[in-house]
Each structure stands twice: as structure tokens, then as C-alpha cells.
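Missing here is one protein chain; the remaining ones are kept as they sit in the complex.
Entry: subunit A
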């Protein structure tokens, strides 16, 4: 079903029903996560790949299946292209999806993407038939190169993962949007609803967030706020905002003398 502007979000042939993509990290337990996911209205949600543990089992996967939410495995924790490629292949095998959120970070302190390893991994995974959604720096040149090697979307950060600092370089995000021929997903850094709305107003096609919701005092309520914010930002973008002016312009007629 097309949205009210007649445009569906399609990433590599996958139709994404909601422009709010959620992460599952940081929730205190699965019950809180479930309420937040439902309130967010999301249809696509990330998971990480880790060693199976008898106590946790496949709980998060069972939850997403029950809610009918598609799974987007990530390669979180990978520092090299080789690690990320192996993790993506394991995710495809375990979860039977060709979608992957490609993360290759340079260090634990910043969790910023390592551009060299990221581009290398992206190229290998595209060649291997994956639908690659790379978590990238807010660098228009790197975003262009990721698109050139065949990524199905680009996902620039607003600020480092988990910081809640919002969109530190809106102009770079606008430049990425202006150049991109694939969907742009603002990924990481969102702290509150106005920042999710801003991402959409800048022209992003979707927002991906986790911490802002899962670590909020009331995750369910924040998830609802984010849903409204993404919808509002998207609507505003398509409504065409007024130009900024230096001096005031009266909106009422002049008084009669």
C-alpha cells in the first residue's frame, strides 16, 4: 500500500511499511521491548548475532515473529571486513533473510564506522547477493561510494551510537540526500522526537533508532512519540516549508486607519 504521498519505501526490492526502523538493543526485558515495538508501529527491526546461550535461547526472534516484524540482522561488534562478512553470512543462514545492516566500527570509544573496512565489506556482501544497508559516517563522498558498489540504502549517523546528540551536521545529511539514488536512513544519534522529525524534514526516507526509545524512562511512550515525529517530519518535508526570511512578515492585514 502506497502512503498518502504515493511513495512506498522500498529497499532493495523489500517494501518497508513503516519509516521508523527500530533496534532492539538496550531494552530492560522482552516485555518492555514488545510494548515499545508495538507503539512504534515499526515493520523492520534490527537484531545482533551472538553465541547462543541456553538461558536466552531465541527469545527476541520469537517475539519479532509473533509481532509480524521483519528482522534486520546487523554486524555490530565487527571491526574488520572479514568479521563483518562472516557475521552477515551466519545471519543469512540463521534468519533466512538477505538483508543486512552492515556495521564495521573503528573503536569502542566512538563506535564510528571504519570507512575503509566498511566499503570493502559492502562490496563483498553485494557480490554475495546481500541487500546491504551500511551504517556509515555522515560523509557524502563515502555515501556515494557505498551506493556505487551496490548498497541498497545508505544509513548515515546523526551522531555516535547511543549519544542522543541529535543530528550534528544537518548540511551533510542534506547533501547525502541530494545525491543519493537509494533510500537514506538516518541511523544513530537520535535522542528525542524533534530530532527524528528533523531527519525526515532534511529528506531522509526513514529513521533507525534504538537507544532513544529503549533507554527512555518510558520506552512505550517514547516509541509512540517517535512514530508521530517520523510521520510529522515526512509530511512537513512533502508539504514544502516556507523560505526563511530575515525580517518579519505580517500574517494579518494592516489595520484600517
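Operating definition for what follows: contacts are C-beta pairs under 8 Å (C-beta built on N, C-alpha and C of every residue); 3 or more make two chains touch, one makes a residue touch a chain; residues count from 1.
Here is the rule we go by: contacts and distances are computed from a predicted model.
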Name per UniProt, for the chain absent here [options: "Sulfur carrier protein", "TatD family hydrolase", "Phosphate transport system permease protein PstA" or "Sugar ABC transporter substrate-binding protein"]: "Sulfur carrier protein"
Among A:16, A:39 or A:95, exactly one should touch the missing chain; which is it? A:95
Omitted-chain contact residue, chosen from A:39, A:76, A:125 or A:223: A:76
Filtering A:52, A:217 or A:242 for touch with the omitted chain leaves A:52
Residues in subunit A touching the chain absent from view: 23-27, 33, 46-52, 54, 56-58, 60-62, 71-74, 76, 86-87, 89-95, 101, 103, 210
